[in-house]
Every structure is written in structure tokens, then in C-alpha cells.
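Below: the structure, in C-alpha cells.
As you look at this complex, bear in mind that one protein chain is not there, while each of the others sits in place.
The block that comes next holds chain A.
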Amino acid sequence: MIELQNISKTFSTKSGDVRALQNVSLQIEDRDIFGIIGFSGAGKSTLVRCINQLEKPDQGKVLINGQNILSLKNRELRKARKKIGMIFQSFNLMPSRTIAQNVAYPLKGSQLSAQEKEERVKSMLQLVELEDKADARPHQLSGGQKQRAAIARALVSHPDILLCDEATSALDPITTRGILKLLRKVNEELGITLVIITHQMEVVKEICRHAAIMENGICIESGETFDIFSSPKHEVTRRFLNTATNLQKIDELIEENAELTKLSDDEILVRLTFTNKETTQPLLYELTKRFDCCVNIAFADIEYVQGSPIGGSVVILKGDPEALEKSLKFLEESSIRVEVLSHV
């Protein structure tokens, strides 16, 4: 388990002090996939660097399996770092070395025999499906392949934790999906705890079980990914989610007084959002059948986060006042968040 307790860090620059981290506390369970999200400059990179001490926090504790790694001596710290792999946005492979040599780099000076090292490198290259690139140099590889090589290098010393610093931010969407799949495999098959830093909502949605949102050096919200997505508590979180969902578009349309939002007397415009993991019933169908309410879907944006539906739809409900009232009540009772956006 990784525990960050009250971490603070201030950088002094020419234009004054920058409070990169303010009293951040997080707990990351073993074998979890934990996402740390935030806009750039939110302090997430600094936070993850506190875990392997590339940055020394001014205050606070970093406990890994109960041991405070801030109190380690240099030599012990370097040993501890071998058990914490790290990958980067810019891959950071050594250009002068072949892929196999890059992957073997963390094993320099280890107790393993030359043959054991070679076998480990080979098995890592197999894991990331780069066996045929062993003798290539980094510049001959595509971005996705470079990140795979970097993952192999990070895992070769059999770490317990893998820190991913914007690992997919320089990659195209398809390559990103491939890397995320590989990361999930690493988590599931090797049982490695993943700490993923990103500004890409899709990444969190795709693989993180837990997540924390950061803004201006403060952790403003954390918890299960599903809960954060379905009922964001903080304004910044909502802003972040808006970049990911379509359902907010209706607000703009209402403002613009678009054709769609011109309702007749017996119509109301409603936004329905999933808040419950177990929601699977055909609710809109029920409305029509039970309350004789006509449902017209204006927008829908539903996707699956950690196997549960997230999102919802914007609908126009049409019917007599009683039917509408009953419909709304029914939806609310089914754990759907109902927002009536406009009616005449």
C-alpha cells in the first residue's frame, strides 16, 4: 500500500513561490489502478515524483508498505527505487543503446548472472511484444513501441509499483488503447500497482479503479472512478467531465434558443443521468408503457466505466401534466438524476 500523508511542496521561482502541493493525502491499495487527473500545472507530476523521491516533499510522509521512504539513506533509497518502475510521456529511452540494452539497464550491478539477465530481458520483451526489436535503436521505433520498450524496462527489475507519468499523452488514440491494454495486463497478470497520471479523461475511464482529481496543488476529490464520474462533487471535476460528455451541449442550445428547445405546452425537456451502478432496466420504455408518456430522445451519451453505465440522455417528455409528474417521480425512484431543463 502507498500512503501519502499531508504532502506539501513549494518551488521558489524568480516570479515568487509556487505551492505545487498543499497538504495532499492519498491512499493507494496494492494491485489497484489509481488515476491522478488534473489540468496541466495542477501538481500531479510533482506528487507522483514524491513517491519515488525524484522530488523531496517539504512536509509530509510517503509510506510504502508502512515504511516511510523519506527517512531512507541514499543507498537504501536507490534500492527502494528499483522496486518502483516509472514510465514517462517522452519515453526517455537511451538513444545510444539498443532496445535490449535499454531494457537491461536497471539490472546493471544486480546479483543476477549474465544468463539470468538475458532471460529476464527476453521475457520482458515478450510481454510487451517487442522480441523482434531487441537489436533496434529507440529512434527506429514508433511512439507506441517506444512506450512498450519503456514499460519493459520499468518492469525488468520486478517492481511492485509502476508510476506512469502522462504515459499515453504523446500517443494517438489507437496506440493509447494498446498501451492501456498492456498496462491492464501488467496489473492483472503481474499484480503490479499502477499509479497513472494523466489529463486524459478517457484513460481514467478506461482502466482506473480509483481516481483523484487535482487542482492547484490540492487533491479536491478522490474515490472510486465510477462515483467520481457519476456524481462529481467539485466544480473542477464537473468541468473535467464536461470535456468528456455530450450531455452538457443542451445548455448551450437552450441559451441559443435552438429549434429543439422550443417546446409546446405539454412538453418538458429533461436531462437524465445515471447515478447507480446497477441500473439496467429499460426505463424509457416503462415511461411510455405505464404512464402513456411520449419520449423523444434529443441527446444520448452513455458509456461504460469499470463495467457500469455512465452518462445518460436528454429527452423531451410529452403528455398530460399528471403523466409527466408520475414519470419524473418514477425516474427519481429508479436512481436516475432528473433535471428539468425547461418547460413552458
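Annotations for the structure displayed:
Operating definition for what follows: a residue touches a chain if its C-beta (ideal position, glycine included) is under 8 Å from a C-beta of that chain, and two chains touch if they have at least 3 such contacts; residues count from 1.
The criterion applied here is as follows: contacts and distances are computed from a predicted model.
Hidden chain, UniProt protein name from the list "Flagellar hook-basal body protein", "Alpha-D-ribose 1-methylphosphonate 5-phosphate C-P lyase", "ABC transporter permease" or "RnfABCDGE type electron transport complex subunit D": "ABC transporter permease". The residue touching the chain not shown here, chosen from A:K61, A:K82, A:K117 or A:K318, is A:K82. One of A:N74, A:Q115 or A:S264 touches the chain omitted from the figure, and that residue is A:N74. The omitted chain makes contact with just one of the residues A:Q27, A:N92, A:N276 or A:Q306: A:N92. Contact residues of chain A toward the unshown chain are 52, 54, 74, 78-79, 81-82, 84-86, 88, 90, 92, 94-96, 105-106, 108-109, 137-139, 153, 157, 163.
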